[in-house]
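A single protein chain has been omitted; all remaining protein chains appear in their positions.
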Amino acid sequence: MRNHVGALSAAALCLWMSAPQAHAQPAAVSDGVVRVGVIEDMSGVFASITGQGAVTAAAMAIEEFGGKVLGLPVELLHADHQNKADIGAATARKWFDEDKVDAILDVATSSPALAVLEIAKAKKKILTLSSPGSMRITNEACGPYVAHWAYDSYAVAHGTGNTLVKQGLDSWYFVTADYAFGHSLEKDAGDFVTASGGKVLGSIRHPVGTNDFASALLQVQASKAKVVALANAGGDTMNAIKQATEFGLTDGGQRLAALAGMINDVHGLGLLGARGLIITEAVYWDMNDETRAWSQRFFQRVKAMPNMLQAGVYSSVRHYLRAVQAAGTDETDAVMRKMREIPVNDVFFKNGYIRKDGRMVHDMHLFEVKQPSDSKGPWDYYRLINTIPAEEAFQPLSTSRCPLVKN
Amino acid sequence: MSTQSTVHGRSGLGTPTPAVIPGAVLWAAALLLAVLAPFALYPVFLMKVLCFALFACAFNLLIGFAGLMSFGHAAFFGGAAYVTAHAAKVWALPPEFAILAGVGTATLLGLVFGALAIRRQGIYFAMITLALSQMVFFLALQLPFTGGEDGIQGVPRGRLFGLVDLTDPLAMYYAVLALFLSGFLVIRRAVHSPFGQVLKAIRENEPRAVSLGYRTERYKLLAFVLSASLAGLAGSVKALVFQLATLTDVTWQMSGEVVLMTLLGGMGTLLGPVVGAALVVALESYLAETSLPVPVVIGAIFVFCVLLFRKGIVGEIAGILKRRA
Partner (left out) sequence: MFEFLGIPPQALFGQLLLGLINGSFYALLSLGLAVIFGMLNVVNMAHGAFYMIGAFVAWLLLAHAGIGYWWALVLAPLAVGALGLVLERTMLRRLYKVDHLYGLLLTFGLALIFEGAFRHQFGVSGQPYPTPELLRGGSNLGFMVLPVYRGWVVVFSAMVCLGTWFAIERTRLGAYLRAATENPVLVQAFGINVPVMVSLTYGFGVALAGLAGVLAAPIYQVNPLMGSNLIIVVFAVVVIGGMGSILGAIVTGLSLGLLEGLTKLLYPEAANIVVFVIMAVVLVIKPAGLFGRER
């Protein structure tokens, strides 16, 4: 028994001694390392569109700097939040508190992203988001150190919605994933449809990661809506498209709109299942020599072409490091000032800039998925039909609900 | 610590008295350790451990002392978390009332679930609680106030009794520690009371307890409700610590996790669930940073415990000490 007591007090002493020393060395770069992290969905429904691809994209940006900025090493952390807001929040909290992470440069999926956003704001750390699309990021939840990078639900809903309504497809029914991004997509697309004279007949919600869309699709079919708008992403979108074909929705003349469709979804469905879909993305690997070269290197490591989320992660990490370099420090305020000053220019994003509400503004592109006969092989999927210029692509600042804009 | 529970719980007679004094010293040392811990370890991690430890202790009250295995305790844990989060965020209640609201909800849920579930025993009991908790999961998924997949985020911690600012990590930690200790003491008191003795009698042989004139249904229901309330307390506190309530807390995998914590630490021992919870939480946060898949490791521990280690860590240690004595 005495041994027990001894062991316990010794343990207490050890814990006491190992208490972290208060912040020392007021150097330009805190603790001599620039630490950045990305929190992704590494194995869930959104793993194929974020996941390892996003981590690799971040690593490729750092490699471009030779792994060093201001002569000091750059360290990349990544974590899997399994699409759970609480795991994402806990990771961010720990990274900031314990692991001295200087900035989080992507969080996949809206729910964990919004949770991390609150923490980053409270801890005054830089957060850039490429993978989530919720409009709350640049509206109600906006913050001075938060930048929303690759796209948002407004941008994709706007692109796809406008195009389809112009084609005379004016009655819509939504199949919506029941989380922040899904709601956001439905609302934004619905607004466009009504604003351009169309009608929203109804919507049906489903949990993220749904297997069976049959009864939702049956309802949509009965509504006779011209457009079945899928306000979901990743695996959910693929499942819904596949089952819609099975139940004869497309043969019955209804048009599917994958509002947040991405090249990986097209790859997963195959051209036969995805042909004719209208997809709004910020990037496509096969745009020019520069994008092709970068994407080939990416492909060799990930075995898939990059989508706009992954390209966005690359872009934001690169931009952050450039800002650190320009600021000569990794101190939050100084770096954020530089990030807003320097234009975003890289392989995929040209002359982008960060607005007051945190939106990184850039061109968006409208694509149509090719017919199988027009495709030259795997990953040759998109035909560019239109480019939406940066000024029109995103929510106008005048309608922003972000408190930072009003001041 | 473990010896003490052995003294009270099983052997009783003929144990040499000296064991009691180191017992008290051990308790004091553990308390001191708990008070000092946040200076050495990450407070949020410690608070998480305490929340799950209380959750596991509450669960253990049912399985360890009444022999009822609930596979639906996540409903109380997560349900209370949602209500507390909502109360603190939307109704802007101070933390003590927000917690009270959460515990109240868990208690009511416990009453309903308990009344239904104690109609059956053993595996049936487990399956019924499981199914009922899955109903709570679907409600949490669909009710507007829970925020679906997003959950409730940005829950304010507030000021405890209008005095203590809980946004300070240390203040929050000591508040959580105090709540954990009071929950733990309630359980300890319940186990050592005549009520606890009747529960054990029911666990060992229910027909005999009935024949002795005990209305076993009432005892079981009371144990169930008490367990649910305390699980709710753990969930409420967790909602304030992490400032969010999400679906994770109401999934049936969460119900399974608390079973594992209790099993690993030792069912039917007072300290087992605490040890088990600390180990599982520590393991999970360690695994989160490796490439090893968490569920596989957790599942393997589960299988190992069930096949070869059914007494759990504290149970085995108690067994060894008992053999030596």
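So that you can tell them apart, the chains are marked A and B in the order they are listed, and the count of residues begins at 1 in each.
In this text, a residue touches a chain if its C-beta (ideal position, glycine included) is under 8 Å from a C-beta of that chain, and two chains touch if they have at least 3 such contacts.
Just so you know, these numbers come straight off a predicted model, no measurement behind them.
Undergrad: So there's a chain missing from this view; which of the remaining chains does it actually touch?
TA: Across all of the complex, the chain we cannot see touches A, B.
Undergrad: Of the residues B:179, B:223, B:240 or B:263, I need the one that contacts the missing chain.
TA: Residue touching the chain left out of view: B:263.
Undergrad: In the full complex, which of A:79, A:101, A:119 or A:238 touches the chain missing from this view?
TA: Residue touching the chain left out of view: A:238.
Undergrad: Just to verify: which one of B:92, B:135 or B:212 makes contact with the chain not shown?
TA: B:135
Undergrad: Which subunit B residues would touch the chain omitted from the figure, given the whole complex?
TA: 69, 71, 116, 119-120, 122-124, 126-128, 130-132, 134-135, 138-139, 141-142, 252-253, 256, 259-260, 263, 293-303, 305-307, 310
Undergrad: Residues of subunit A in contact with the chain that isn't shown?
TA: Interface residues of subunit A facing the absent chain: 43-48, 51, 204, 209, 211-212, 214-215, 218-219, 221-222, 234-235, 238-239, 242-243, 246-248, 251-252, 268-270.
FYI, only the chains that are shown with their structure count from here on.
Undergrad: Could you tell me the distance, in whole angstrom, between the mean C-alpha positions of subunit A and subunit B?
TA: Measuring from centre to centre gives 37 Å for this pair.
Undergrad: Taking the touch rule as given, give the residues of subunit A at its contact with subunit B in the complex, in rising order.
TA: Interface residues on subunit A, with respect to subunit B: 1-2, 4-5, 8-9, 11-12, 14-16, 18-19, 43, 79-80, 83-87, 89-91, 93-94, 97-98, 110-111, 114-115, 118, 177-180, 207-208.
Undergrad: Help me check something: in the complex, which residues belonging to subunit B touch subunit A?
TA: It comes out as residues 3, 18-19, 22, 25-26, 29-30, 32-33, 36-37, 39-42, 44-45, 48, 141-142, 148-151, 153-154, 242-244, 246-249, 285, 288-289, 293.
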